[in-house]
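The other protein chains are all here in position, but one chain of the complex has been omitted.
Chain IDs A, B, C and D follow the sequence of writing; residue 1 opens each chain.
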Amino acid sequence: GNAFAKDLTITVWAGGSNDSDVYRLDAIEMAADLLTREWEIRGEDLNITVEKKRDFAGWSEFKQAVTLAAEAGTAPNIVVTSHLDIAPWSQAGLIVPVEDYVDLDAWPLNNIYDNLMEITTYNGVVYGLPQDAESRPFFFWKDTMKKLGYSDEEIAALPAKVEAGEYTLQNVLEDAKKAVDMELVEKGYGFYPRVSNGPDYAQFYQSFGGELMDKESGKLILDKQAMTDFYQFFVDAVEAGVTRKNHIGTEWDQWYSEVASGKAAIWHGGTWHYARYTTKEGLDDFFGNIEFSLIPAGNENGRANTITHPLAYLLTAQEDEEAVEITAQLLKIASEPRINTLHAIKSAHLGIAKEQSNIELYANDRWAAEATKRLLPHANAQPNNPNYGQFSEIMFKGLETAWTGTKSPAEAVAEVEAEMQAVLGDDLIVR
Amino acid sequence: MTSNFKTWPVTLLLAVLSLPIVIMFAYLIVDTVTDTTAGSLIPDRFTLEHWRFLFEPPQTGRADIWAVTLNTFLFAGSTSLIVVSVSVTSGYALSRLNMPFRKFFLGGVLTLHAFPTVTLIIAIFLMLQMTGLYNTLIGVILVKTALELPFGIWIMKGFYDTVPWEIEMAGIADGADRFTVWRKLVLPQVHPGLAALGLFSFLSAWSEFILPQVLAPDGASQVLSTYMQNLIKDDRAPDFNLFKSVGLFYALPVMTIYLIFNQKLMNIYGGGTKG
Amino acid sequence: MRIALENFTKTFGDTAVIENMNLEIASGEMLALLGPSGCGKSTTLFAVCGIHRMDGGRLLFGDKDVTSVPSQNRNVGVVFQNYALYPHMNIYENIAFPLKIRKDNKKTIDEKVQEIAELVHIPELLDRKPIQLSGGQQQRVALARALVREPDVLLLDEPLANLDAKLRLEMRSEIRRIQQKTGITAILVTHDQVEAMSMCDRIAIMDKGQIVQLSTPKDMYENPASEFVAGFMGNPPISFLDGTVDENDLRLANSSQSLPLSSNISLPNDGETLRLGIRPEHFQPNYPAKLSGKISFIETQGREVLYDVTLENGDVLRSIQSSGMPHAIGELVTWGIDPDKTLAFAANGSRL
Amino acid sequence: MRIALENFTKTFGDTAVIENMNLEIASGEMLALLGPSGCGKSTTLFAVCGIHRMDGGRLLFGDKDVTSVPSQNRNVGVVFQNYALYPHMNIYENIAFPLKIRKDNKKTIDEKVQEIAELVHIPELLDRKPIQLSGGQQQRVALARALVREPDVLLLDEPLANLDAKLRLEMRSEIRRIQQKTGITAILVTHDQVEAMSMCDRIAIMDKGQIVQLSTPKDMYENPASEFVAGFMGNPPISFLDGTVDENDLRLANSSQSLPLSSNISLPNDGETLRLGIRPEHFQPNYPAKLSGKISFIETQGREVLYDVTLENGDVLRSIQSSGMPHAIGELVTWGIDPDKTLAFAANGSRL
């Protein structure tokens, strides 16, 4: 018998999510609960059913599903996805700016890190709310490093040396080769990179001085020199026997268990891998066994860096304006530090808001604290550009052709240039 | 066969060549009820825990296997039903009836038969969207039906071709019209074709993967193929024993159907048609 | 019911299979359409029952023009070469089908089926499926089905071709018996002359879409209109001798022998070629006009023996005689011919 | 080459199709295996050529035991019912195939193929494909292929079954001619008694996997060992009369008529049942032992007419007479039988 009653079904789709990522979805449910109570107090009856879906085969399938569903007018209300999707999806009118519905100046949104907010901004408009943060560091197996002759102190100082550009990828190669030669690790396990395409590889491009986007014009940049050097590094690694030629396509499952058991000397991965190492792979003493740092600089042109690739809550365009508005409220509530911390800690991601460090759960988590401190300040993100997906795809394919020896790095870059020119057209600057 | 040739060399050669499949298949079954330590091939423990998915979703956020199975049955069953019922009339028309454009239709069926189907999927998606069938099981059923139809019509035509004309002539001389002749006299002759085609389309739809994945990604219309692929692709919790159990669960109907109906299935090419 | 085909023409695509054929069959008559394979027998039959459209001419049943009446309404019964029984129905249902189609009531159907089953001697088979029947039984069922609705016309397309020798013999009399009993007008298509002769009132011999002779079996055998017909009728077949006319004699080709010619044929001029047809039963030891030759082949056929006698010019004459006479291969014999029983043909094959 | 089957046994699964059969064929002889469908004729043939293994017994070619020699090495030529020509090879290649397989050189092959093609009268067809040939021509090719490598034994499995009446007649003499010319030992499988009688030196009649009589055609016709054989041989078939022995007469069942019995059979006791077989040619108007009946069916067969005469007890006797005699259906006739030519059988079917 209320004057105002509303029944809403809010669907949330999250891509690339695992069991540990359930709070991406559950946060919305919790927010719905809160919001319902708020309305109740106001004397209004709001009934929200949250439909959660995360069983997509992979990112490709997830994005395909979202895109097609949006075209069909059945898009979910909320998608949790890479910030990179903001550019194409906003252009296509698939998502609406979150800033049109929430007060960015108010709690809790005003507490979110500015650089993260920037990442979810495109064309000067805030399209989404950061859902989590992460970065993709380098890992060193301490035991192996010690056997290579590093003392505990030297190992502890390594992150700083990396940051200062004193320990470069060339050193990585040398150490990895030594580890292989000394049979501390098997051939091919000196340097053990990510097994599939991902933002990680853009880091190496940056390590060799590559820039992804021209700030001025917003165009993507193909720095041929940096790209060649970047490819060359992996080719060298293969030739030195520290990385396997057929490394790409290795099963993730196998990869995790290998790196978590010290089979590899040096590798790189995501901050969230921490969760997997310490739970499923049973690596109890993470800090005792592993050191982590930024991605070292490749040469004097580049810098040590890391890329953060936050997921964002995006609001899709819907017929029902009011539903969008309520959905936006849910996003806002879900971004509260306490709720977000649940996700951050459970999935070993980094927090999005400053206040999270004041939350016990977060503050007591050594990984979250240290990683946030050591990595986030240096993290940049990939550019929000509608064509970045293609750029990244072509870049990785080029890497694969060079890596697997199908082509030389120079030839691979030539092919990359041709493809990028053709596909990106005047959205590309070649250097 | 005649007594003039020895058969054991053939048996031996075939046995060796069949080894990979037999091994894969044997382990598919064994691994669902045992644990095997990594690197070893000998199962060391009998357990039913890999079948837990029957009672609880293996991970949160995953659909209930029974709902998915029901979907799959609906999908395969309806597809098979529609394919058969549409093919059964079209095949007859193409095989037996005088009508305008007959040659053109038949050529069309053959051409479609050889068509790059899934590559049209974007456009198919749009068709579904226009008809409001995107993300519904019905939509996928219709599309799958369309893709199976050329094959179905072609097969049915083959079966009709083998029915003696004299039966139809006799029916006509006995005073029946063409429709009655078809329904009362010809249709009963092509039962083997119907059964084979029905089973084949059922199996084909049961296995279909790309269409449901692209055209009905929503959980509500998930089928076993996408369910299973999602499970496998979930790269951070791989569990081969679980995959195999789900896989076996998924494959059981197929194998049952084969075991029961293999004679009927073999009929599919018995229609006197080259394909 | 009288059947008449007037100027019947049938073409398939560009090729005219039958052109301007005329044929009339009296009511109650059984006519054989006899001819070599591909001559158009089935085509004619299909036109009569309406499965093929006629491209020209008219078809009359009685006095009614049925040219454009659909099969369903022509009331013809057809028996096909392979019986065309409906394999999924039992025999009862097979026979009842035409009645069921025209919606007779169950009781009538039942009575009629029983009646016809008795007529064709299969009342005990009604529950079986066609596949459980022997060829001869299937044949009877097909006949029963064709007859059950009392058709005006019965058409039989090589109904005996698939039966074995013994059964064929039996069914011949059976079909004839039933046709005579029901008094139905029937057309029997066959390429077996014995069948045609033994079963039918008249025979129409067809060749290349034309009827070349239409006559009673006896007349056809004794008075073939052409060499084609003479060669077609008779078992063992007739033998031919070529030669030239020399007054009233025939001087055999490449031979010194000659034969007297019958007086009742209009002889062509002297020196013209002529072909003489001699049936095996008319070449016998005790016939007058003698010819000598060597026995080149002997075939024992039970009660009779067939001899091939090769004349000096290489021509072969056949003789059939009751068994018991002792002759051996290679024996030289001088047997005779009755000139009045020979058939003479002109070079173009027509009877003289 | 002599062929001998000793205690030949063949089983398929559990069912013994042939048990302990013995058969000897003299060198150069042509033997017919005659019998109803399914009696085991083909099975015997397949055992002789080695396609089926024998489950018991021995097979001798000459004096050599070939029981376990594979087909390929037995040197037999086989002509199959449907010819089994290789459709993708032309006639030349078909005939040359056995030679090519044994790697004869091209010139020899060429000569032999030409020679055999002439023997079977098909030298002009060598370039064609089997499908372009008529049935009779295909038949000849099959024969040529079987003969080309000069086999020790020629086996023919119903070689004429698929031909039409006229062609069958022709091919009969053709095959016999070639067999006689080459002097090869041959077995002909058939279920057509005319074929068996007209082509072979001796006939073996089989029934249910057993040879029931082995004899010359003439003897087989005149002296059948059993009712089965008598009924099997003869066209039109023999008719039977049942009755009981009454001194030297046969009292017909359900009838007042009786017939004198031949003096040269060993009569059973009075009152025992007996079956008399009377061939149509032995029931003639002028024969002594008269029987009356009504003509129930007439079949004109060209030079002869076949009458069915129904006696008062319902039994039917067949009579075949030269055509020309005027009888009509329904006519009451009293025709006669020659008691010495009748065949008497005991109740169990064996000849008395």
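We take it that a contact is a pair of C-beta atoms (placed from the backbone, for glycine too) under 8 Å apart; a residue touches a chain by one contact, two chains touch by 3 or more.
The definition used in the following text is that contacts and distances are computed from a predicted model.
Missing chain, UniProt protein name, picked from "Hydrogenase formation protein HypD", "Sugar ABC transporter permease", "Inner-membrane translocator" or "Molybdopterin synthase sulfur carrier subunit": "Sugar ABC transporter permease". The chain that is not displayed touches the following shown chains in the complete assembly: A, B, C, D. Within the complete assembly, D:102 is the residue of D:64, D:102, D:121 or D:290 that touches the hidden chain. Note on the undisplayed chain: of the listed residues B:48, B:70, B:122 or B:260, the one touching it is B:122.
Residue-level contact of subunit A with the missing chain is found at 59-61, 63-64, 66-67, 71, 81-82, 84-85, 87-89, 91-94, 97, 99-106, 123-125, 186, 196-198, 217-218, 245-246, 248-251, 254, 325, 328, 386-390, 392-393, 397, 400-401, 403-404, 406, 415, 418-419, 422-423, 426. On the side of subunit C, touch with the chain left out of the figure occurs at residues 51-53, 70-71. In the full complex, subunit D contacts the hidden chain through residues 46, 49-51, 70-74, 76-78, 80-82, 84-89, 97-98, 101-102, 145, 149.
We take it that only the chains that are shown with their structure count from here on.
Counting C-beta pairs in contact across A-B and across B-C gives the higher total for A-B. Once the centre of each chain is set as its mean CA position, subunit C and subunit D turn out to be 26 Å apart.
The geometric centre of subunit B is 54 Å away from that of subunit C, both derived from CA atoms. Contacts with at least two other chains are made by no residue of subunit A.
Not a single residue position of subunit B touches two or more of the other chains. Across the interface of their complex, subunit D is touched by residues 37, 164-166, 169, 172-173, 176-177, 191-194, 197-199, 217-218, 221, 233-237, 279, 281, 297, 299-303, 306, 308, 322-323 of subunit C.
Across the interface of their complex, subunit A is touched by residues 59-63, 125-126, 128-129, 134-135, 213-214, 217-219, 222, 226-227, 229-238 of subunit B. Here subunit C touches subunit B in the complex through residues 46, 49-51, 71-73, 75-78, 80-84, 86-88, 97-98, 101-102, 145-146, 149, 155, going by the rule given at the top.
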